[in-house]
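Notes for the one structure printed next.
Just one protein chain is left out here, and the rest sit where they should.
Per-chain numbering from 1; labels A and B assigned in written order.
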Amino acid sequence: MTMQGKELTKLVTRLEDGEALPSEVYAQTGRARIVGITGPPGVGKSSLIDRLIDELRKQGKTVGVIVVDPTSPISGGALLGDRLRMQRHSEDTGVFIRSLATRHHHGGLTDSTPQIVHALDAAGFDIVIVETVGTGQDEVEVAEVVDTVAVVLMPELGDDIQRAKSGLMEIADVLVMNKMDLMNADAARREARPPNDARNWERPTIHTSAKTGEGITILCGALTAHHAYLVDSGELARRRERAARAEVIRLLQSRLTLSILHALEAPLAQSILTDVAKRKLDPHDAVEKLSNAIWDRNK
Amino acid sequence: MTERREEPGKFPFTRGIHTTMYRGKLWTMRQYAGFGTAQETNKRYKYLLSQGQTGLSMAFDLPTQIGYDSDDAMALGEVGRVGVAISSLADMEQVFRGIPLDKVSTSMTINATASILLALYLAVAGKEGVPWSKVSGTVQNDILKEYIARGTYIFPPLPSLRLIADIVEFCAKEVPGWNTISVGGYHMREAGCTAAQEIAFTLADGIAYVQTCVDRGLNVDDFAPRIAFFFNCHSNFLEEVAKFRAARRLWAHIMRDRFGAKNERSMMLRFHTQTAGSTLTAQQPDNNVVRTTIEALAAVLGGTQSLHTNSKDEAIALPTEESALLALRTQQIIAHESGVTAEPDPLGGSYYIESLTNQLEQQAREYLHKIDNMGGMLKAIEGGYVYKEIYRAAYEHQKTVERKEKIIVGVNEFVGDKKLVLKTQTIDPKLEPRRRRELATLRKKRNAARAEKCLATLEKAAKSSENLMPIIVDCVRSYVTVGEICKVLRRTFGEYRPSHSI
Partner (left out) sequence: MKRPIKVLIAKAGLDGHERGALVVAMGLRDAGMEVVYTGIRNTPEQIVAAAIQEDVDAIGLSSLSGGHMAQFKRVLELLKKERVKGVLVFAGGIIPDDDAKKLKKLGIKAVFGPGSSIASIAEFLRKYARAK
């Protein structure tokens, strides 16, 4: 482990606040397996991760976990309650768990999640698990940050929800049906068939019960198998390239947005906006007028 | 609104489960007590019995409730604090020394370890020469509410329900005078739920227990008469009276119509009430005497079978002897001086009370329906529904208090300048070391082989579907400790892991 608890935790805080990842830290990344666990609220993601940590630790692996919960749009605060289900691992020095609030970023991730994943990767954890808010269509962003996406559902969620989650189904490398202990098992197994997929990886459906521990070993195996597939097929390199590209684009967009907002503060910009509101100027013409100012600023 | 012609002592018992209610016999004055050592508890019980209390109520410390002996690392700082520490038969004998178990009835607030504490009580009775057929009392034995509102669970739900059914089955044969489950709404109300939710969640728990026993093959009329309830009595006087009436009416229908009970005693909702601890304030504590009086009066007008009135310092610490006595006197004054015992359900017929009763009944029915649609209370709890409802209600309440939409005298209005410092009961810091020594001695002195054998038998039986009560009785008679029994059961059943969220 290259970074101890407090050092790592302070770095994560700085990244959370928007600081850039030090380049010497970034140079250490690329070794960890990054797993995303996502799905609608209430399916048991945190309890599942609690069990996965058990299993991984038995295999001698070290685990870093990032748990993301939504920031309240009204108050700006957040209730980070997922850690509760993993608390028993708190004292294990081979496990690091950190709760993050989305802080108004959409897509289930925080702005700084990729950097924080890098930090845990660089710190030397074998596996980094990212648990995200299950908001539905926005889940696609998770796929850009992790190597393997496990989508967690539970039986009897209802057709409507399933359709809405089709974005989830597209990114799922492993499908997990949790809470098997509660539901009618046969009905669930019928529901579990994933939509048709053109990739070579045969997406497995794993039936689990975080409550009883059923299926956890199999799930672990599936995650390991997927990683092996990624490496063997060269897909890992391609995903990481897409991830790097996505990360850079995001950072650029972020910087540009800040730039734009700053530019709009100018009195000239303000009057242009007022004209648009008063229907004196149409939005496209406004953009023409403004973009000259903005691009000039960035030269 | 249809005119109901309801009568006390007649189905659906809205107006009371007996025809004459307190005219015939007063409610049991049962003050919750127990703290520190078995000796102190024994002394306090003898005192309260001499002062006119008619039944004993036992409070246990958290380690005992959660299956840890006083010398366990998990017990650090908790031994003897919220109740008496019981780790073995030696402790239980000490508590009841000189108290005739055929003459008193004892109510034990114990849940996850109810089977063990009941076994201990029965073992003491045996030693006193009292036959089990003459023993009477209650174990709370209500695990479902522990998962959501009280927290003294150990094992997951299914093995816990098995233990509960073991007790019900065992007592139906061996200890017929024992109330085997006290289904509680008190704690959920304290946790923040509303009056309608208190009715609904309590009855839903009751339904789950009855169903578990019926699924085991027990005949509902063989055990239902021994299921009792435990409600809160909160500050809204009229609503609380109506709440008890609505609960009785609903339960009667549930037992007759849903479970097909034939014996009227299966349909009677018998309950113990405790005045609401959460309404007590640390500011201006004398106000609490007034609050408790109003709440106690509501419980009596609501037809409770047994009542605990809180002491005025209960918001701060365990009650002192003086304040505990005043709490008991409160009940005695209501019973003997106020005249409200002259008629059963004296507020019945009042337009407002009847209308409130109907309203609460309807609201509770809606919750019960919702819970049924989720597949029953166990699923509702595991799905997090009940937890969310309770704590969101708690938060809403807090907000109304902070916005001064709800006034609490002495706290957010009519605030005093002086802050009263009450004399509080303190626990001897030497208690824990002493308990460690006692347990070490116990383990040395007992027949080690016999203890080992009992535990081995227990482990084997726990893995099967055998009724564990007789084996647990054997264990405690061999001076096996509470913690040792639970260690075996934890190994076999596993431990419950909470998974709620707000």
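Structural remarks
Just so it is clear, a contact is a pair of C-beta atoms (placed from the backbone, for glycine too) under 8 Å apart; a residue touches a chain by one contact, two chains touch by 3 or more.
This is a predicted model, so every value here is computed, not measured.
Note that the absent chain touches A, B when the full complex is taken as a whole. In the complete assembly, the contact with the undisplayed chain comes from B:502, out of B:290, B:333, B:456 or B:502.
Residue A:12 is the one among A:12, A:25, A:206 or A:236 that touches the chain not shown.
Contact with the chain that does not appear here is found for just one residue of A:101, A:223 or A:236, A:101. The missing chain, though absent from the display, is touched by one residue of B:74, B:290 or B:448; that residue is B:74. Residues of subunit A that touch the chain left out of the display are 5-6, 9-10, 12-13, 16-18, 71-72, 74-81, 83-84, 87-88, 90-91, 96-99, 101, 103.
Listed here are the subunit B residues that touch the chain not shown: 62-63, 65-66, 68, 74-78, 81-82, 146, 150-152, 190-192, 278, 280-283, 315-318, 391, 394-395, 398, 401-402, 408, 411-412, 421, 424, 427, 498, 502.
Following the convention adopted for this analysis, only the chains that are shown with their structure count from here on.
Centre-to-centre separation of subunit A and subunit B, using mean CA positions: 45 Å. Subunit B meets subunit A in the complex at residues 156, 375, 379, 382-384, 497-499, 501-502. In the complex of the two chains, the subunit A residues touching subunit B come out as 42, 44, 46-47, 50, 79, 81-82, 84-85, 182, 210-211.
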